[in-house]
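Take this structure, written in structure tokens, and hold onto it; I'll ask about it next.
With one protein chain held back, the other chains of the complex are shown just where they sit.
We call the chains A, B and C, going by the order they appear; numbering starts again at 1 in every chain.
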Amino acid sequence: MNLSWIMPESVSTFGPALDNLYYIILVITGIVFVVTEVVLVYFMIKYRHKEGRKATYIEGSSKAEWIWTSATAVIVMALAIYSKGIWDTIRHPDMFPVDAYQLNVTAKQYEWNATYAGLDGQLGTSDDIQSRNQVHIPVDQPVIVNLQSEDVIHSFFLPDLRVKHDAVPGRVWPIWFEATQTGEFPLACAELCGLGHYRMGGTLIVHSKEDFDSWLSEMQIEAEDDE
Amino acid sequence: MKNSENGASDNRMNFLGWKVDIYIGIWVILLLLTLGEVILAFLPFPKMALASGLIAMAVYKAALVGWYYMHLRYEPRNLWILAICPLPLAFILVLAVMTEFGWLVG
Amino acid sequence: MSDAVTASIDRTPEPGMGVFNKKLGMWVFLLSEVMFFTSLIGSYIILRYAHPDHFAAPGELLNVNLTAANTFLLICSSVSMVKAFAAIQQGDLKGLQRWLLATILMGTAFVSVQAYEYIMLAHEGFLPALADYTAHAGGPLYGATFYVMTGFHGAHVSLGVLALIFVYIRALRGEYTVADHEGVEVIGLYWHFVDLVWIILFTIVYLI
Partner (left out) sequence: MSSDISMGDSHSEDHHDLGFIRTYIFSTDHKMIAKQFLVTSLLFLALGGMLAAMIRWQLGFPGQPLPFNLGAILPDTMAPGGIILPEFYNSLVTMHATFMVFFALMPLMAGVFGNLLIPLQIGADDMAFPRINMLSFWITPVAGAIMLASFFVEGGAAGAGWTSYAPLSTSGEWTGVYLGQILWLVSLIVLGFSSITGALNYVTTVIAMRAPGMTWFRVPLATWSLFITAWLLLLAIPILTGGLILLLLDQTIGTAFFRPEGSGEPLMWQHIFWFFGHPEVYILILPAMGFVSEVIANRSRKPVFGYHSMVVAIVAIAFLGWIVWGHHMFQSGMNPFLGMSFMATTVVIAVPSAIKTFNWIGTLWKGDIHFDTPLLHAVSFVALFVIGGLSGIFLASAPVDIYLHDTYFIVAHLHYVLVGGSLFGIFAGITFWYPKMFGRMMNETLGKLHWGVSFIAYNLAFFPMHNLGVQGMMRRIYDPNQYEFLQSLQSTNTFISKSVFVFVSVQVLFAINFFWSMRKGKKAGDNPWDSNGLEWACPSPPPHGNFAEIPIVHRGPYEYSYPGREQDFWPQNEAPVESFGASTKPEHEHGE
């Protein structure tokens, strides 16, 4: 049984920042959890009903209230402020890298279609290349995926790259990430999208720069043969 | 349960100088405001100014109906606090969802 | 504090709000109605802000003059309702019956004018469904939001008229006196609320 609290190793640039935040929260909540449960059990044992001993009449103490209210408030606000920084790097429109490689990913009931710019380097032109359930990206280069959906809401989820964003029909949603390792990584759908939701998996293939270019040119030649 | 608090005595109000039944007075104000709204709606002002002006008049009319006709003016204070408590919730929902479509944030 | 304990405690709710139960109940019910109309009117405002091209300028499609007259009608019915309440406060049962009847008639007139307006709009192709919206201006969202808001308001007015008829019958049987006319005041609150919602609706649907 895999009962580990350690996330699978992250292979994207903002992955480590997100993981650190997760581990900080894990430590803080872990400590609070252990302390609270131990105190609870300790009180239960220590103050259990014994003949002749009466409870002490305590209505509360506003000093204690202030202590734990402000302590909780300070901790959670600190977490929020720290999270805001990371949230901005990932989602703030101005933080999107400028020289990123663009591709479209269109979700459809039970598959992902990725579209790459063809020879003319322009998306949306006739010579675009399609690939089904496989997203090919170059390594160590920021990538902007324009997410859209043809029918219902799907969710573009790359666990290893710490990427998740819903593909909502009706609008295009740009998201960015940068892979730091080559290899094949799972792509999953995280939003209930009908009876085939469970088998909507795909793969993200991260190539080195050269491999990616050769793969792209290979696909372009294939595309020309088909015409 | 006797219904005592509606002071029937001060049911008069002076309207442009002569004493008239309060309900008729408020009624006339409401009609005038409605007429004003219909006229204002077709004047060539910028859309935003028109909209806010019209909404202000509508809210004022609504307040008049609430204050006089629903007798909020005679009721204990915390009843009209209770009466307006859902309004901030309505504003929160509408304003928050409008930011989805570019309001305030690009 | 622990004053002499008298057996028959006066049931007036000393720690309460000093308002009899039915009125408090009606006010609390009206709060939930405010939230119901919030969701409908809220969707209209949101969709109008998101897709302004779907909506037409005031008067372009909707008949503003007819509805302005209709609004007069509803305001008058509000006045007749409050006059009915003022009448029974002085114990004038006849006045109560007359004003209640006036309110019922004006309420029904309002609903029928609105039904007539619906038929006129339908002929122009102004319909809620996406497929059959063929009006010359605006888009399907305009039809959908318009019919939902004004339709549910009309439904509330019709329910109000039914309740008024029920109160009117009890008035004819003389069941309301100076001392006990809670029913009249409660139905009056509902009626003024429905009028108040229409005042807001008329402005943001027809005039903006």
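Methods note: contacts are C-beta pairs under 8 Å (C-beta built on N, C-alpha and C of every residue); 3 or more make two chains touch, one makes a residue touch a chain.
As the structure is a computational prediction, the values presented were derived from the model and not from experiment.
Among the displayed chains, contact with the absent chain in the complete complex occurs for A, B, C. Considering the full assembly, A:169 is the residue among A:97, A:142 or A:169 that touches the omitted chain. Here the missing chain is touched by one residue of A:72, A:122 or A:208, and it is A:72. In the full complex, chain A makes contact with the omitted chain through residues 1-8, 17-18, 21-22, 25-26, 28-29, 32-33, 36-37, 39-40, 43-44, 47-50, 53-62, 64-65, 68-69, 72-73, 76-77, 79-80, 83-84, 86-88, 90-93, 109, 151-153, 155, 157, 159, 162-166, 168-171, 173, 186, 188-199, 201.
On the side of chain C, touch with the chain left out of the figure occurs at residues 1-2, 5, 7, 9, 11, 13-17, 19-22, 24-25, 28-29, 31-33, 35-40, 42-43, 46-47, 50-51, 54, 128-131, 139-141, 143-145, 148, 152.
Seen across the whole complex, the unshown chain contacts chain B at 86, 89, 92-93, 96-97, 99-100, 105.
Here is the rule we go by: only the chains that are shown with their structure count from here on.
Judged by the touch criterion defined above, the protein chains form a pattern that is neither an open path, a ring nor a star, and not fully connected either.
The centroid of the Cα atoms in chain B and the matching centroid in chain C are 14 Å apart.
None of the residues of chain A touches two or more other chains.
Residue positions of chain C touching 2 or more other chains: none.
Those residues of chain C whose C-beta lies close enough to touch chain B in the complex are 12, 17-20, 24, 27-28, 30-31, 34-35, 38-39, 42, 45-46, 49-50, 58-59, 64-65, 68, 71-72, 75-76, 78-79, 81-83, 86, 89-90, 179-182, 185, 188-189, 192-193, 195-196, 199-200, 202-204, 206-208. Within the complex formed with chain C, the residues of chain B that make contact are 1-3, 5-6, 8, 11, 23-24, 26-27, 30-31, 34-35, 37-38, 40-42, 50-51, 54-55, 57-59, 61-62, 65-66, 68-71, 75-76, 78-79, 82-83, 85-87, 89-90, 93-94, 97-98, 100-101, 103.
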